[in-house]
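All protein chains of the complex are present and in place, except for one that has been dropped.
This part shows subunit A:
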Amino acid sequence: MKNTFTAEWIRLSAKRTWLIAIPLTIVYSAILTVVMIDQAPPRAAGGVSLQALGQSGGATLAVRAAVSFTSVLILALFVGMSAGSFTRGTWRASLLQQPRRVVLAAGTFAARIAVGAVVVAVLFLAGIVTAYAMAPGKGIDTGAWLDLASWRMAAEDYLRTMCFVVGWGVFGTMIGTVTRSVPIGLGAGIVWAGPLENILGDRLSFGGQWFPGLLLRYVVAPETAVVTGITLVLRLALYAVVALVLVAVLLQRRDVTS
């Protein structure tokens, strides 16, 4: 698995990738943070408000809340990468070098998540810098942003965001593996994660309780959560196990043909 991870990490972390990904992430983070802070109400029961922004953890609050808007983007990336490896034939070519299919898939996925972790770190840093830049203009007190509680909350926000990325990554990889087609996978994934989850989830109490995309949203936007704590963790773990088993079974049992 180490070889697979390293190969994929080096492939993805080519200079050109960073030259595109880092500036885009910085701009994306800055725009989202500006919008979140600019639109923040003076006070709110939960979520982003000027009052909450002025407390410990305020520096990462806006960017963490903004991450929930990136679900479709993460899904599309993972569907594209996994389905694309089938359509381009690189999955077949890779199997000729690493015939253990689950090891190949796991190492590749881990490398993609590792690249995601770097991108999320940049996302947070850019969000913090933007928040610092905006704070004086909005009358936000940044005095508590560097205290111990803030560091702890920043770490928690980062982990929540990574959980969100891994969740959508698993979901996207599953769709890509099932469909083995980029357009079909993207179509199915976007329709489900966009309109279906959000419209049905808002109207059906079952949807709000069980839809995987909404459960993942609760991780980064706990103020909107219908399900919390251990129940949320168990339901997400259940989805992850089902998705990973499905992917493993499909990869193991399917013939690899063009």
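Heads up, the rule we're going with is that a contact is a pair of C-beta atoms (placed from the backbone, for glycine too) under 8 Å apart; a residue touches a chain by one contact, two chains touch by 3 or more; residues count from 1.
Note that contacts and distances are computed from a predicted model.
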{"item": "Among \"ATP-binding cassette domain-containing protein\", \"LutB/LldF family L-lactate oxidation iron-sulfur protein\", \"Indolepyruvate ferredoxin oxidoreductase\" or \"Carbon-phosphorus lyase complex subunit PhnI\", the UniProt name of the subunit that does not appear here", "value": "\"ATP-binding cassette domain-containing protein\""}
{"item": "Selected from A:T25, A:Q55, A:T70 or A:S94 as touching the chain missing from the view", "value": "A:S94"}
{"item": "Interface with the unshown chain - residue positions in subunit A", "value": "3-4, 6-7, 10-11, 14, 16, 88-90, 92-100, 104, 253, 255-258"}
